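A single protein chain has been omitted from the complex, and every remaining protein chain is retained in its original position.
Naming follows writing order (A and B), and every chain is counted from residue 1.
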Amino acid sequence: MIWVNQIVQGVLLGGFYALLATGLSLMFGVMRIINLAHGDLAVVGAFLVWWLHDRGLSVGVSLVIMLPVLALVGVVLQRVLLERSLRAGVLMPLLTTFGLAIVIQNLLFEKFGADIRSVDIGSLAFDGWRVTDQIYVGKLPVLIFGVALALLGALQFFLSRLPLGRAMRATAQDPETAELVGINARGVYLCAAAIAVATAGLAGAFLAMRATFDAYAGPTLLIFAFEAVVIGRIGSLWGTLVGGVSIGVAQTIGAQLNPQWSILAGHLVFLAVLAARLTVSGVWARGGFKAAVGIRS
Amino acid sequence: MSAAASAVRVQRWTPLSIVATCVGTVLLAALAFGPVVFGANTIDKLTELFVYVILAAMWNALAGYAGLVSVGQQAFFGLGGYATIQLTQHGVNVFLALALAGLAVAAVSLPTSLVVLWLRGGEFAIAMWVVAEVFHLLVNLDHSVHGVTGTSLTALNHYDPTDRRRYTYWLALGMMSGLLAAVFFLLRGRLGPSMQAIRDDEQAAGSVGVRVLRTKLVVFVLAAAGCGAAGAIWLAGQLTYQPNSYFSIQWTAYMLFMTLVGGLATFEGPIIGALIFFFIQDRFGTHGVWYLVGLGAVAILCALLLPRGLWGTIEDKFGIRLLPVGYRLRRRDS
Partner (left out) sequence: MSILEVEGMDAHHGLLHAVRGVSLSVARGETLALVGANGAGKTTLLRTIAGSHPATLGRILYDGTDVTSLPAYLRVRRGITLVPEGRRLFPDLTLEENLLVAGRTGRKGDWNVERLYKTFPMLARLRKKRAATLSGGEQQATAIGRALMTNPGVLLIDEASLGLAPVAVDLIYESLAAVVATGMTLVLVEQDVGRALGVASHVACMLEGRIVLEGPAAKVTREQVVDAYFGLGAATPA
């Protein structure tokens, strides 16, 4: 029964990871940019909510203020940094977003110090429902999972039904032709960046509520988000939910075996899925590793 | 052969590049006499510089020449230190262990490549990061490494500090020279254009017969060995091995800075970048957080404004190629 509880916790954790991964997936799907500062932007969201809450605003209001601020950050980032990086080549955004990650981390450390922080949400932090003796479902994790579902659903609806969403999909597939049918590709990118960074901030805010964070928490978040995106297949929104849940469950089951193995378990599952997928996709069908490398047997 | 083709010849060595190569070789040979001429502090500093040069050259070979941007080379850096510790704990002479660490890491990089080398672009970058984290976590599980507090390369205590310093210096100089020579000959050989073809357009490269995966594998293993050797030498200089420090993403930050500022995809660029980085580290390294912010900001600005880096921009402006890793076409009448 304890395993069922772990799986339940893992699924709920997966909701958080899916939320975190959504922005990364969107930015890659639409603009082919892997934003290595994604995790750090989530941490910026966390700090902003914490800071506003610290000044006396309620958590809810802080959240509502943080979202448009981070959306604006996304727009500025796209306009000032990412647009130029993309023009310089496919590798350049990797380099500049990595530099940006370092700048953000260390500026946050400079401003807020080394203290580990959290946002106090009162009893919501441990309220929950005891389903059975061994299964306890927390309200906050369920809330986060619900928000993730709602966000993914809303985004999916936006992309398939609304004109701007359709324009976004078209631009993602062929930006030059999109311009030829009257779509402002640059504007679409700004919009995608705004959504991506705002959702990252939202995930960061939830991180602040459900756990702790500090200035250097970004890279860990990025890795988990990335793992979720890749497992769920790049470009698929619901796939990030599958990916997030996979990582979440891997981590909670790993933790049950040995607390030290929790994160490692997630990484190993990721690498295993990668290896399995590449194997299945025909590496072996094409003669295996030896043939691919060119060794004559 | 058409009239046009015979009017042009391919030139690899120019007078400038002959001079430059000679000067470079003489410089390396002269550095071997370092311990005789320089004081202890300078020797230590030079050893540190050699490590930076190795790291920059390796990252450049991967990203600049083969198009493989890795955000996880610290995986092999940390593994190099770990391999040294393990070897000495099993009775191998410490300096032999230091020399072999790179090879040990190269061996580990082979199965690693099985998982990551099929990936491209951002996927490869972050998969390497995950690999680094996995190595870090696995090494932490080894109790003999004492987790966060780390362990020391106690075998070095058998040696007199002066001797230890010298041997480490010579080992570092030897490794650096060897690795630079390896990259040099790689670029001049068949693999050079192959790598760059892959970097520019993998599919097109494959379609003209470039063995894409094999080429990538060679560069990947070389870079792993180089970073592993660097990690070992770093350990010899620092004496202590804390996984947190050796597997830190900071190392990728440094490699990124050195290659971007010096000049991606040039041979001389990483060396210049390492020199610049070394001087900055020496003067400002103690300024904590602002120092890192500055590094990151300079790297970003460089990427946007000087995408070819310092040396790359100089090369473009003046049309000079110091070392003969490329080809020149000359008209027969000139």
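As a convention for this text, a residue touches a chain if its C-beta (ideal position, glycine included) is under 8 Å from a C-beta of that chain, and two chains touch if they have at least 3 such contacts.
Note that the structure is predicted; figures quoted are calculated from it, not measured.
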| item | value |
| --- | --- |
| Partner chains on view for the chain not depicted | A |
| Residue, one of A:Ala185, A:Ala215 or A:Leu237, that touches the chain absent here | A:Ala185 |
| Contacting the left-out chain in the complete assembly, out of A:Asp54, A:Asp127 or A:Asp174 | A:Asp174 |
| Footprint left on subunit A by the chain that the document does not show | 163, 166-167, 169-170, 173-174, 176-185 |
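Methods note: only the chains that are shown with their structure count from here on.
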| item | value |
| --- | --- |
| Mean-CA-position distance for subunit B and subunit A (Å) | 31 |
| Touching residues (chain side subunit B, partner subunit A) in the complex | 63, 67, 69, 71, 114-116, 118-119, 121-123, 125-127, 129-131, 133-134, 137-138, 140-141, 211, 213-214, 217, 249, 252-253, 256, 260, 289-290, 292-293, 295-297, 299-300, 303-304, 307 |
| Subunit A residues within the subunit B interface of the complex | 28, 33-34, 36, 81, 84-85, 88-92, 94-96, 98-103, 105-107, 109-110, 219, 222-223, 226-227, 230, 234, 260, 263-264, 267-268, 270-271, 274-275, 278, 283, 289, 292-294 |
